[in-house]
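Working notes, beginning with the structure itself.
A protein chain is absent from this complex, but the other protein chains hold their places.
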């Protein structure tokens, strides 16, 4: 099946209910009835309004319908996930968090927690995986295992609101997109010559508490000392540890000033997925500084 | 045998020749005759003058005596080293460069190079190991394998002058010590409060081109933001890559400003073993800078 | 007479020659014949092409016409300037360089130099005043007084090319504007909280070798730590000394961190009028850094 690509909000406001549900039925997992209920509220001036209407339709459903809806979400990775089919959206979103290469011990821990969580609350642990790195998801899972049922029901709905907002921004274009994306960017300035530093190789790694860093993206600075595209964009910045590596060696060698700095690692942690993390590097052959910019 | 400890230059100037040779005979490997020749030049006003006299005595020896002297130096680590006994000095000096845990492939390469070098030049590859990290020694070895005989003879004598100067500074106290030691130090300043940062755990790692970083020393900053002792002192700073790790996490957490910075790695390369590398870190919860200070 | 406002390049390409000359006749001082000659080359794809055609028309004129054209330019300020009428353009451009408040000694020096220059070269000293501060103009004048006639003729034509390009960008809109404008901007980041610093009063002063600093503009940072408009834009950045003053006192006092920094002055010199000078300030209550950014 080919992806039909995003649809314009204006068009969604005009088409028949069946077509509307066909376009947005999977925004809420296995629950086309949410899109159906929202369709009656048209027209929407902004994508955010559309999203709010869908969230409200879910909230307005009878309590047992909501629990049944929650219970049909996939278990977070683990053994259970392999038995039950994931929707394409869920599979992609969970992969982003590093769940495609869990070790044996982690898989077992997750399966155990999944079982306990479901037993306690009647539905699986639900989290917007795109907003988290692996460490961060494990920490959240551990914390929420000891939550009370009402708090967990609300937490699950909050996470579903985030998941659905992200899915909506992929499927719908138009004004008033919900603020669900963050950004990570950098900028290289050679302070010894007062100019942007071009053609510096840059790598971004995700750091987890165990295991080696995972390469997320690699790029190179342009003549403005920036990268052609942000390091992360069009999605939340997952909570977690990061390491930027700026390979200054060849650049400095060309200028005859190599010797002290080679690859400069900058390690930091992010915890606000919907914001912009700008991490510039000002350097000379003998010094550098970095900061959370804006 | 217990180490008698260092002897004062003034005392060396006074004692009988036999005692002088007993004290300094091993400064030049298997060559007490060097000390013997220098003894006749006494008194020495400085340790540097004493060292120069020993170096001159070696240089004044007939060519074949010098080659024989060179050829009695141990092979650099490798298989050969295990067959022939190292002097206690050589063993300690080579250990510092990371030669106590070479892998199989490296050991084989070194044995091969040792054989080729000896065949070419008639004596083993000699280098002041305390001035080098593992990468740096391999690079020097590879470069010098293709040297011409006269250049290598001079290079070997230069390295022996360095080795003997270092040995002398351990055995003799007095004025005019040869400038054979370097230093590495750090300083932590919390720029958000304008004060030194105390009780920050600091680790220093040696970085090599292959294999994981090797912990060299660990310490903690004091109330002045400095360390009780320099990170490296009383010896040359080995040429090579280094990573300082400043664990700011707990410090920032205590002040309620954790979140962005946790462990700050600072990676740099040194290439002047006899100088002082001062690497301060100025930080706030959201930024830091570092530089080669003085 | 009311200013008719800028005219579109497309329209200039279409109108009659007389209207074209009416629109652009004063771009070259007292020389509508330059516009007349360029009119025949229409259409122009870019404003830069139009400018080149006008410069070429001037260069193609007979030598004595060019000298006569040069000689009709006003003397740079001074007593002579008051005797002969300045065109409105010349008056405004010279005011920018600080020539509206020369002291007695400076006025006398300028009059003397004007007389000598005219006697030597047959036309007045011509310079694109918008690209210079007062010190810079005096330095250029002194240097060029001792030039040779051919070099001065070329220097005068180069300056006229710059003056006319600036006048053209004010009168004509369209693609391919000549790169005659520079920019000065700033950005305030509070590194202690990792956020832009809002509502910081900022003053920009021009510094000259004698006399007190002259206030050029004052503004305040916005929530992004930037200023609503650049400090200098839509014109060249005059060569000379500058002092930015960032009044951090009230900002820090509100946060309970006043005491060490009050007003931070940043002094620098510019010498490339057509480029962008971005001068950010990263500060904490106890430190700051600044650099020529991009």
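Labels for the chains are A, B and C, by order of writing; each one numbers its residues from 1.
The rule is simple: contacts are C-beta pairs under 8 Å (C-beta built on N, C-alpha and C of every residue); 3 or more make two chains touch, one makes a residue touch a chain.
Keep in mind the model is a prediction, meaning the values are calculated, not measured.
Peer 1: May I ask you to name the displayed chains that the omitted chain touches in the full complex?
Peer 2: Counting the whole assembly, the omitted chain is in touch with A, B, C.
Peer 1: Applying the definition given at the start, please give the residues of subunit B touching the unseen chain.
Peer 2: 189, 191, 194-196, 224-225, 282, 289, 291-294
Peer 1: Where does subunit A touch the missing chain, residue by residue?
Peer 2: 191-194, 260, 282, 284-287, 289
Peer 1: For subunit C, which residues lie in contact with the unshown chain of the complex?
Peer 2: 241, 259-265, 267-271, 284, 286-292
Keep in mind that, in the parts below, only the chains that are shown with their structure count from here on.
Peer 1: Of all the chains shown, whose C-alpha centre falls nearest the centre of every protein C-alpha atom combined?
Peer 2: A
Peer 1: What whole-Å value do you get for the distance between subunit A and subunit B if each is reduced to the mean of its CA atoms?
Peer 2: Inter-chain centre distance comes to 49 Å.
Peer 1: Can you list the subunit A residues in contact with two or more other chains?
Peer 2: Counting only residues that touch two or more other chains, subunit A contributes 289, 291-292.
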